[in-house]
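Shown next, in structure tokens, is the structure this report addresses.
As you look at this complex, bear in mind that one protein chain is not there, while each of the others sits in place.
The first chain written gets the first letter, and so on, giving A and B; residue counts start at 1 in each chain.
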Amino acid sequence: MAELQVLLQHRNVPGIDGIDVYESHGGYAGLRAALGKERQAVIDEVKASGLRGRGGAGFPTWIKWNGLPKSGPAQHYLLCNADEGEPGTFKDRELLLKLPHMVVEGMAIAAYATRSANGFVYVRGEFVESATQLRRAIDQAHRRGYLGRNILGHSDFCFDLHIHTGAGSYECGEETALMSSLMGERGQPRLKPPHGPLPVVSGVWGSPTLINNVETYACVPHILTHGGAWYAAMGTQRSPGTKIFSVSGHVARPGNYEIELGTPLTELIDLAGGVVGGALKAVIPGGSSVPILPAEKCAGVTLDYEGCQAAGTMLGSGGFMVFNDKTDIVALMRRTAQFYAHESCGKCTPCREGTRWMSRVLDRITAGAGRMEDIDLLLSICDQIDGRSYCPLGDAASWPIRAGIRNFRHEFEHWVRHGSSPIPGFVPPVRSHGPSPVPGRQE
Amino acid sequence: MVASSAGRFSEAGLAQLTEIVSHYPDAGGAILPALWLAQREYGGWLPAEAVAEVAARLGRPASEVQGVASFYTMYNMQQRGRHHIEVCTCLTCGCLGAYEVIDRLEQLLGIHLGQTTPDGEFSLTEAECLNYCEAATVVQVGERYFGGVNAGNVADLIDRLRGSDDCTPVSLSNAIVEAIVPGRAGATHG
Partner (left out) sequence: MNDTKLVNVTINGVALQVPKGERIIESARRAGIDIPYFCYHPRLSMENGANCRMCLVEMAMPRTGPDGMVTLAKHPKPQTACSLPADEGMVVETETEATVKARKGVLEFLLINHPLDCPVCDRGGECPLQNNTLHYGAGASRYIEAKRRYPKAYPLSEHVVLDRERCIQCARCTRFTQDISGDAQLDFLKRGADTQIGTFNAEAFSSLFSGNTIEICPVGALTSRHYRFQARPWDLATQKSICTECSNGCSIKLDHRDGQVLRVNGRVNEAVNEEWTCDRGKFGLPVAISGERLTAPLLRDGDRFREVSWDVALGTVAEKLQRAGKQAAVLAGSKLANEDLYALQALFRGGLGSTRSGYRLGGQSSEARDVAAGLFGLNPMPTGIAGLEASPWTLVVGSDLAVEQPIVFLRLRKSWRFGKSKALEIIPASAPGKTHVGAFAASSVRYAEGGLAEALRRTCAALLAANPGLTASQEVLAWAGSAVQNDGGAARRMAEVLATGPGAMVVGERALAGPDWREALAALGHLAALTGSSGSVNRLVSGCNDRGADALGFVGGELGVAGMLAGAASGSVPALWIAGADPVTQYHDPQSVIASLERAPFLVVSDIKLTATARMADVVLPSCSVAERDGTFTNVEGRVQRFRQAFEPRGSASPDWLIAARLLQRLGKPSVWFGWQDLLAEMRAHVPAFGEVGFDALDKDGAMLVATQVVD
């Protein structure tokens, strides 16, 4: 198993972001194939592919698609989660930038399968250029009859696609918060089962709503073109297909790498040119929310949902960050904690208060004023957030810190004992609380 | 839907707002894009009147619109410099020199994080992950991203920005262009 480009195969073909070149490389064949089938047959094809959501949770895609009402009024909404905010992840941005038609096509297929007449791509506010590319692709697709009324002459299929840009909030990537934000609200999560309905039953504006990640949609045209079985033949049995990993950090060639699921973790590091600036110290394989893996635990880990879990971490969104031995883990954890404190929406107590507390304790430790009991205090705060917050952001804030301490406790202890970094010469930034407020956000 | 109360929206802005509102089943859904428009129409930030105008045009309570606007970091609730320089200091950038870039910027501009230069040209803030980690350190200025920024080349960036008469500089020094994420240079907006 190694690099295997399905989605990214043509990413460097000049003009692939335009509809002509995209079509000449097999574009929109998937949509045509889908429209030649019954709606259920399209869902079955996705089922056969074994595709799992690429947004982070790895939930089987077909089950969501199958959950939308198949009769009755079809006021369904189809949402694409392009809010990509997970630190270390940049695959959706590149997909939209270079292969916007693949996403549009995937959404059109999903719209057909789920009888959705309206779609929104929720693009992260900072991604102006990706959004611009997407705008162009949507307009082109409209003109070619891939979007709009009676798509490709199909009498019973109309689908309009709009772009909704976010405005700076990581939490809006969480699917129910995304729905709030799309409806013009503060980006805060909504009740989910068992407290409220599933989005596929009642989502935005009270209508059945399907939400998938950019990469998830981008897989769909290929599955429809070549068949679910073809897709399922790649990867491992429980994690079929390919996955894009965004490799960054201390590697020679950072960038997006599409590999077969099940590829050994170390192979991906090699693909990216290997570790630079020192020896490998740790890897965060799936975005900042997943537990950090120390170098000694990396060997033998395979990059698939089960393999990562077995290693005590998660595949997550594929934000693969590599750190060499000049990295101060405590400072890294401090910055992680700052991120979650800054991005907590503030709705629920554990996340609002707990993330800020962790961030402050880590500030103090890296300012040289840590106490030995602070280490267990941090673990205790993690326990008090994990599983008790309104949405998984709280969990995601506690996992990395907990793993950081479990795997690198000695570095925390060094900081406490000596008031300085275990990394010779490393001086943490003095900045106190993470991202300083934008001037307009000060009291 | 787009109520015609007095306000500062231009004709073009209003037309755009009407178009945007038509994408949503109710006008309230358009609060985010309407605030984006307002931020443009009001010169890069959202004074209380801008929030009130959006609220009135969309028929939503002003308190709600203000609550929404203040939730998101990209809406500026106060005026800031013409060029808003945001340096990503998140995990990857933070490990690859972002803090040195900030130190240098503070020196060059004579301001600290969270401040604006007295001439109103530059504001400097830290950013959460800008999700361009392959090009660390990444700096965002307005709508543009700059990759591969380091303490050595950031002065060039400032020079180019200082000279440019709008917030979206059209060309950059070679040093910066070469450092920019491949495929990023020269892309047009709009």
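The rule we apply is simple: a contact is a pair of C-beta atoms (placed from the backbone, for glycine too) under 8 Å apart; a residue touches a chain by one contact, two chains touch by 3 or more.
Bear in mind the structure is a predicted one, so any value in this text is a computation, not a measurement.
Peer 1: Kindly name the visible chains that come into contact with the excluded chain.
Peer 2: A, B
Peer 1: Considering the complete complex, identify which of A:P87, A:G354 or A:P428 is in touch with the unshown chain.
Peer 2: A:G354
Peer 1: One chain isn't shown here. Among A:K47, A:K91 or A:R190, which residue touches it?
Peer 2: With A:K47, A:K91 or A:R190 as choices, the missing chain is touched by A:R190.
Peer 1: Can you list where subunit B touches the absent chain?
Peer 2: 48, 51-52, 55, 61-67, 70-71
Peer 1: Of the residues in subunit A, which ones touch the absent chain?
Peer 2: Listed in rising order, the touching residues are 169, 186-188, 190-191, 194-196, 341-350, 352-357, 360-361, 364, 377, 380, 383-384, 387-390, 441, 443.
FYI, only the chains that are shown with their structure count from here on.
Peer 1: Inside the complex, what are the residues of subunit A that reach subunit B?
Peer 2: That would be residues 84-90, 93, 97-98, 124-129, 132, 162, 164-170, 181-187, 205, 246-250, 254-256, 284, 288, 319, 321, 323, 327, 331-332, 335-336, 339, 342-343, 345, 429, 431, 434-442 of subunit A.
Peer 1: Could you list, by residue number, the parts of subunit B that touch subunit A in their complex?
Peer 2: So the residues of subunit B touching subunit A come out as 23-26, 28-33, 35-36, 45-46, 58, 60, 67-68, 70-80, 84, 89-92, 94-96, 99, 102, 113-116, 123, 125-136, 140, 143-145, 183-184, 187-190.
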